[in-house]
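What follows is one structure encoded as structure tokens, with my remarks underneath.
Just one protein chain is left out here, and the rest sit where they should.
Now for chain A:
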């Protein structure tokens, strides 16, 4: 349940902790478990026929059921069951042939029924796991795979939204979100730091993009992360955990958890005690703040939902009947998942693990890669991935253009790749060509032509450049050094030659030629 709007920030600001915390102590171990709420991409709500919409006029996407008018009964949306099963299969879950709905009671003004329909005793699916790459932005070479277990996946309703008018001291309620379908994914506490948690969320988003059961617009609250954080020392029991609620971005997940770990360490190192509480991540001040809504253990008064029969699934046959969703049929329709894409890149395209991780991590980049290779399967996977990762992304960043907004086509990028492979262009000029491509959108061939960036590979011309350097004062010195045994100087000479050719000369040929000349 989303409680982000419920906190009167001003009254608890004085509880905020300082951002200056003690340096990290190596003896502490941190344990993290995530609970993720994902809004299901459906047309209508979970139990009513009103629209599942983020931007509708206030209180317009509301049916009588969503407003809890007595006498209405919930009818389950078939698409939501299918989405839940599809997600559960993608996360390697055991699916329950029969699952049940329960009422979880809250007394909040944006929950008109006084309870949320969820699945507690027997959820849709259990016991899944997910293996995902941990690729931190700072140390890309130290990438590794991590596996986290999924405790359960359940279907439930979202609540409405409360807005607090500080001036008039009133709470305004919009029920458009009330009843929007959610999948709650409860992960086991198998993670050990913020980066792993962020990587798990990133992988989930990639999976959702492929299976299209959630649109993952985190800024609209379609994917919300709660993190349970505790610290303990090696060999000790797990520490008391705090729960950080509603983190709304991938970087926020890493930052909030890292902050909370450091805060707990500094509390414990100063002899303090961690209390089991709910904290809120403040993305502006980059701190977690204690919330006041969980001072006593909540009793949710769970009870079986009397208005809904148990949900039955067809586990064995690939036929879809009216009220019986076939798990086998959904299994068949499951698309290729991110991990299979990575395996394909490593096994068939012979790319390294890290390259495969980076390519698959961004759908735009992966699609460009796929299109460039598809256009001409003879293109080298290594060159294509190299240009995309090292030159294309960097140029986009430099021009402050989001990858998804870039208008550069895969065929233009392919042209650059071909010029590289045909030795018509030097790799260190690729960034310049890309920059021109952003500015003029001419074809790369024309750009290279017009700027005279074509590679120099004519032997006679190369010799001219070689001689120019070798005959200079500096060149003569270096030749002497080379001849006295410092073979590494050869690269310095080649570098000089490259410089005077404006980065255009064929370096492989230059080094070969130099070796011959200086023999």
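What we mean here is this: a contact is a pair of C-beta atoms (placed from the backbone, for glycine too) under 8 Å apart; a residue touches a chain by one contact, two chains touch by 3 or more; residues count from 1.
Convention: contacts and distances are computed from a predicted model.
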item	value
Hidden chain of the complex, named as in its UniProt record, picked from "Glutamyl-tRNA(Gln) amidotransferase subunit C, mitochondrial", "TEL2-interacting protein 1", "ubiquitinyl hydrolase 1" or "EF-hand domain-containing protein"	"Glutamyl-tRNA(Gln) amidotransferase subunit C, mitochondrial"
Residue in contact with the excluded chain [from A:31, A:81 or A:470]	A:81
Absent chain, residues of chain A that touch it	42-44, 48-51, 57-67, 69, 75-81, 100, 105, 107, 109-110, 162-163, 165, 169-175, 296, 299, 301, 304, 306, 308-312, 322-325
